[in-house]
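With one protein chain held back, the other chains of the complex are shown just where they sit.
So, chain A:
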Amino acid sequence: MQMPSFNGGDFVPYANSPVSAGGDGAPVVHTVHHSMASTPRVLVSWGPGNTLRLSYLPQVVRDGDDDMKISSSREGDAANGQVVEVKLGKKDDQPLAEKRALAYSSAQAFALLQNQKQQMLQSDGGSSRTGTFDWWQAVLEYSQIISATLGPASGPPGSATDFSGFPTKELQASTKPTTVKAIWDLVEIFYVDKNGASWLPERLVEWLASYDAVLSSNTLHTKLTKLQQRLVNLRFPEEEKEYWDGVASALAVGWLDIAVYLLRMHGSYQHDQIDNRNVENGLVETVAVLISKMPRLRPSLPAGAPGQAFDFKPEFSKAWEKWRSQVAKLDGSTYWGECNNITTQKGLKKLLKVLLGSIEDLLLSTTHWMELLVAHLLHVQPFSKVSEGLAGYAVKCVESKGDSGMNESTSANDPLQELTLAILSDDTEVVVAECTRLFDPWLMAHLMELLTAKSKYAQSILREERYALGGISLEELNRLSYAQVLCSHQLTWQLAPVYLSFCPRQGLGILETLLLKQPVSTSDRLALKVLEVCRLYDLGTVATTVNRIVGVHHWKHGRKGAGIAWLQRAQDDRRLAAVADELLESVSLGMSGSQMETLQELEGLVDLLGSELHSSQGLTFLHRYKDFKTGLQIIKKLRKQETDQQKIAEQGRQAADFLLQLLKPQVTPQRFWLPLLRDAVELLEWPEMPLLGIHETNLLLSRLQELSLAKVRGDLEGIDPRDLSRQSLERIRLALACNLGRALLQE
């Protein structure tokens, strides 16, 4: 994320995005139907990604009681506030979808490596020698996976990898490797791969072959690409200076296949010629053969590639000496006198000088300092190791290339110079600083693993907890900042926990904030995805909060079932009780047709509620109340159908039981007693026999008494005193008295 700054008169620099209205780069303006009662307000807030939102809410001026006017001078839309959305920062070259694809695949590799690390720490305490030995190999595997996701492997123009189609195949811009991949691979060579240390020059040759193009705008890659295009139209390329320069350059940096290929394009190979070019052709071919036999200190070469691979140093040393003596012999051969093409003679001699490691020719055949360094290592010091003053050579190469006029605009021409130099010289602080400056947080978050793979020094500076950073290490800082980038996008936020969970100090806190900031009420699916993260990372309290937010949202929008279900997930008894009370209100008053309908609709809900949450008073009541009401309903139906008397009596007894349960202490809120007692009249006046015994009737009587007393005291909570009219109380009292009499008689 780039901080806003003043830039050419704009308040904030923003990128023109296709989403912007009109596409002319104007920021998006939303209208909100809201205004402030007191003073107008300006709000500034961050949206997703680099979006900054500036909101303005105008003031509503009250004129008199009802008439409202807006203080803004403009009329029409003046009553509404406005939100301006600006996208900050420069527009990125890389498509966002590609960035996300990288984020997806690298998160997986990162998580795998971290799990391996934890397993290793658990198994052998982490500090044993075998542990660390295995560790760099695990990192190497990780590094190679990430490198593969950064883009396909690529080579110099016309190398074995893309030479097959030459010259018809055009170099495609999309196949150009990325700077990130170049840096990644270079760090891998120097910081991770222990095996590679013994054949460092060759590793660098390979690296340069892949990434020469990204080093600067003026490299051998561009030179050879130009030559490639020219050669298409040339019958006798040996007449051109560029041809020989090209061959020499390719040879200098070790792209032998290109050198050999170019040599075989030499005009002397063509059959339909008048001149006698046998000797000339012989010399060209000899050089080509010598090149393709060049000993290389490396485990293997790709199939078909020129050169001979030697893994064992003494063997290589022998072969190299022998081969050099052959080159020297050819250099001093008498055949040169018989060659009548001066250009060819000169060109070939130059090639031999390159092969013999002539500093002057190497300097002339290379353009970038890195190329010079590689050429130097390959032809002068093929035995170099990392420790052997590589940094010193590198600086010398920079200096000797700096003379050729690149000095003034080094940073513009070669933005990676500082960084590559730092990697070569194992200067971890500078590597970290430069990577942070040049690349987005993705690189640093993932590169940490490479830097700390085997270097004790790097481990100490990157893992040291710093007071200046609020007690966290550089490693954690970089993970946190990358996680925040991930958080800002609705498709990548789910990756952020992977990184945050490996941030020991602040990771969990930020993860909780991230989860709580997700707009969970917009979609159940999103809420469930958030809950899944909570489940994986044991964030019970966050899960509860999320469940509650969603539950309340559903309830407020009239989705009762969903609201209750989510509140139950939250185990929020207090809100469930409130919800149950609200449900009660809607069904408790009387038993008219429409209310019974609601009750039936609620049946499923009450089923769901009642059986599990006995702690909630309201819910238990609702559950039983439903049973009671249904019982009464059934009795009415049965009476209409005039079915078996015994069956009706059974139902009646059951309904009476429900009623008694409802009137037990602590079950029913007082305000529902009256409707219950009214409903009870039907049971009390049961025609066949008294349904309620003496004790039971007494219980009902005492409840009625309590109600009357409450009326006298005037503390009827939630009951309209008019409901407790003399008449209705009398009616109930009479029914109770009758029943009591009948019960006494029966007993």
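One rule holds in what follows: contacts are C-beta pairs under 8 Å (C-beta built on N, C-alpha and C of every residue); 3 or more make two chains touch, one makes a residue touch a chain; residues count from 1.
Everything below uses one rule, namely that contacts and distances are computed from a predicted model.
One subunit of the complex is not drawn; among "Nucleoporin Nup43", "IBH1-like N-terminal domain-containing protein", "Oligosaccharyl transferase subunit OST3/OST6 family" or "pyruvate dehydrogenase (acetyl-transferring)", its UniProt record names it "Nucleoporin Nup43".
Considering A:31, A:45, A:325 or A:523, the position touching the chain not shown turns out to be A:523 (whole complex). Check A:349, A:454 or A:559 against the missing chain and you find that the one touching it is A:559.
In the complete complex, the hidden chain is touched by one of A:104, A:207 or A:537, namely A:104.
Within the set A:340, A:571 or A:746, the residue that contacts the chain not displayed is A:571. From the options A:198, A:358 or A:494, the residue with contact to the chain not on display is A:494. Touching the chain that is not shown, out of A:463, A:535 or A:664: A:535 (per the contact rule at the top).
By the touch rule set out above, chain A reaches the unshown chain at residues 18-19, 95-98, 100-101, 104, 107-108, 111, 489-491, 494, 523-524, 528-529, 532, 535, 554, 557-562, 564-566, 568-569, 571, 600-602, 604-605, 607-608, 611-612.
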